[in-house]
Every structure is written in structure tokens, then in C-alpha cells.
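Only one protein chain is missing from this complex, and each of the others stays in its spot.
Chains here go by letter, A and B, matching the order in which they are written, and residues are numbered from 1 within each.
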Amino acid sequence: MNVADLACALFLLFTLGLGAVRIAMGPTESDRMLSTQLFGTTGVAILLVLSRAVDEPGMVDVALVFALLAVIAAIAFARRVREPAPDPGEE
Amino acid sequence: MDGTLSGLLVGLDVALAGMLVGFAAMMLTTPNLFKSIVLFIVFGLLMAITWARLGAIDVAIAEAAIGAGLTGALFLNARRDLETLHQRRRGERWDAAGTRGETLPAEPRRWGPWLACAVATVPILLIVAWVVLTAPARLEGMGPEAFAALDDSGVRNPVTAVLLNFRAYDTVLEITVLLLAVVAAWSQRVGAFPKADGPPGPVLHAAVRLLTPLAVLVGGYLVWRGTHAPGGAFQAGAVLAGAGVLVLLGERWLPRCGRGGAMRLGLAAGVLSFVVAGLAGLFMDGRFLFYRGARAAGWIVAIDVAATVSIALALIGLFASRPPARGEDA
Partner (left out) sequence: MDYVTVALALTGLSFFLGGTVGLLRFPDVYMRLHAMTKADNLGLGLLIASLALRSGSVFVAAKLLLIWVLVLVASTTACHLIARTALEGSIEPWTER
């Protein structure tokens, strides 16, 4: 058990709360999507710090999976936002 | 020092719980569909942290992979199709990145249903609170029996032992349900996997090239670790599905698989392996899905690998939302 690490985790969680404001406010979809990236990176940080704080080494694996898969949502957003352009013959 | 520690722990738990509830409330009350999808992804990420904090590492890995990443991608897919449909009906051209705001018709806020739900929830809340507050401090459950039988189960990770040995029936049915979901989804549409507007670009290609092998490696690592540490078929399958989704989105190496025979076999492999193991148990020990001792480890590893392949293919199939077209990708 480790006070400093716990304090770090709490602080990072607080920054996450701040980031949620951008999801609520952000006028465009890109704004909202970039907040998920914030949550992804900060989430990795929280997990790594918590892993030291409560002495649970398995959390590092959760952070690994986090890092890998949080980006898939962003890629899916970028590649699936638009309908493909109609064939040139139609327009 | 100890006071600060427990104070901080309580603070952490309160903050996590508060944020979870807050996000859920926002997600359910916003009329903006995209906002609620993003909130769902973020909620999933927080949920994974919560599971980790509660000590349930296997669930945390599964939640991070499936709940946050893959379900987010699935929802974004679905939303895009919905928006396209609505805009086609109105004869408009697609407006990217929501610069004009949401085009799905926003429903007027009606308070009647909310009130009814709130009223109905109160007695449930009271019952749950009463149960939680009057329950004994330590609930035994089947924990001791499970741990006692752990050596006989063939693996050293109690979660895997429960999932694939003691409560194997549950897992068989879960995998069957997943297979049925793929069948249902695949019956909705046919054709080639739709490409996105515009070329993928060098950055995406490089990322796919770097991340896909890593994801496959992590998936294999998780399956192997499932026998003695947090991991297992669902987690590994989800990570491998992530790799598959990356390849699909990157649109560069679309695998050719003809009529998709190999993929269908892979999808069925999970259920099949369970059935084979079950029948073997029936013939050798007189009970379906019963294996103990030295033989059990072999069966569990085989089932684990088969289930991983099945789950990965099923999730990829759900994302593609169409069966493999002839001569095209899977």
C-alpha cells in the first residue's frame, strides 16, 4: 500500500473528470472523439500507478490491453464517419 | 499514515463510483446519439479501471477489450448506417464530422417514462440496500470448495478453472449465443465490406502494420497465461478481434477467403471443441463435460485455443456485419 501512488491515481482521475467536460461541451464529433483518447492515455497511467499502489501486478496487463484497443474506436470513427462518395457517373 | 491511506482509498472508490454514475446519467439523458456512444466508450474504460481496482483482473481485461474498444467500434458502425439512412431519406448529402450537428431526429423530452422508472427503482434500491447492509461480512459461497478442487482441475488460475471446468456449461452456452448472434447479424445483409471514403493514408497503414502483429502477440500471450494468471479465451479472443478489425479498417491486406469456409469452421470450433470434450468426458467418466486430473489440462488448453479462435472470428464477423463475399475479404 502506497500513499503517494494512490494520490497520483486520484489526481489523474480528477483530470479525467475535467476531460469529461469536453465530451459534454465539444461542439463537433472530433472533439468528443479526442476525449476518448484522453481517457485512454490517462486510463493507462491510472492503471499503472494503481498497480504499484495496491501491489497488483495484473493491472499492467489491463493497461496493455487498454492501450491496444482504445485506439480502435478512434480508427473506426475516422474510417466510418462518412458514407463513401457516390460513383462519378451519378453526380 | 494508515488513516491517510484508507482515506485516499475511500476517495478513489467514491470518485470512481461517482464518475460511473455521472457518465451513465449523461449517457442516458442526452438526445445526441454520438455523444452517448462516446460516453459509452468512456464508461467502459472507467468500468475496466473499476474492475481492476476490485481485484477482478480477468474481467478488467475483458471489459477493456470488448466493452470499450470493440463495442465502441460496433456502435460507431451502427450509427453511421443509421445516419446514412436518415440523410438518404431526406435527400441530403452526408455531412462529415457533425459540423452541422446531429441529423437524427431528436425526440422531445418526455418526463412521464422517467418518473415511472424512478418510482419503480426505489423499492428495488431499498431491497438491495437492505440485503447489502444485513449480509454477513464475509460471504463464503463456493470459494473454498473451488480452491480445494483447483489442483484437480488442470489449471492454476481459479477463474479459468471455474469457466472452463467447474462451470463449463455456462461457457458453452455463452459461446453458442455468440455464434447465434453472428448468424443473426450475417443474415441481415450481403455484399462486400464497405470501404471508407478516401484512401487510408500512410499513417494508418503504418499503424496497422505495427499494431496488428503486436495484437496477435498479446492475444497469444493472454491465452497462454490464462492457465496460471489472469487471461483466457475471452480476453485473447477480444484482442485478436481487435487485430482483425484493424486489418479490416486499414483496407490494405484484405484476406481472400473465397466462400469463407475456413472462417465458418473457425467460428464453430469453439462449440465443437466443447462438444468433443464433453462427449469424451461422457465416455470416459460417465458424465458430460467432466474432466479431472492430468487429462483435464490438455482438454482445457485445447478448448481455450479453439474458443479463442471462435470468439475472435465471431467479433470480427459482427463488426463486418456481413458474411464473407465470394472472392472478397472476411
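Simple rule for what comes next: a residue touches a chain if its C-beta (ideal position, glycine included) is under 8 Å from a C-beta of that chain, and two chains touch if they have at least 3 such contacts.
Source: prediction; values computed, not measured.
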Using the touch definition up top, pick the residue from B:211, B:233 or B:267 that touches the left-out chain.
-> B:211
Against the chain that's been left off, what residues of subunit A make contact? List them.
-> 4, 8, 11-12, 15, 18-19, 21-22, 26, 28, 30-31, 33-35, 37-38, 40-42, 44-45, 48-49, 52, 57, 60, 63-64, 67-68, 70-71, 74-75, 77-79, 81-82
Which positions on subunit B touch the chain that was left off?
-> 95-99, 198, 201, 203-204, 206-207, 210-211, 214
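Operating definition for what follows: only the chains that are shown with their structure count from here on.
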Round to the nearest whole Å and give the separation of the Cα centres of subunit A and subunit B.
-> 17
Where on subunit B does subunit A make contact in their complex?
-> 1, 4-5, 8-9, 11-12, 15-16, 19, 22-23, 26, 34-35, 38-39, 41-42, 45-46, 48-49, 52-53, 55, 57, 60-61, 64-65, 68-70, 72-73, 76-77, 80, 84, 87, 94, 96-99, 194-198, 200, 204, 207, 211, 214-215, 218, 222, 225, 229-231, 235, 238-239, 242, 245-246, 249, 251
In the complex of these two chains, what residues of subunit A are touching subunit B?
-> 1, 3, 6-7, 9-10, 13-14, 16-17, 20, 23-24, 28-30, 32-33, 35-36, 39-40, 43, 46-47, 50, 54, 56, 58-59, 61-62, 64-66, 68-73, 75-85
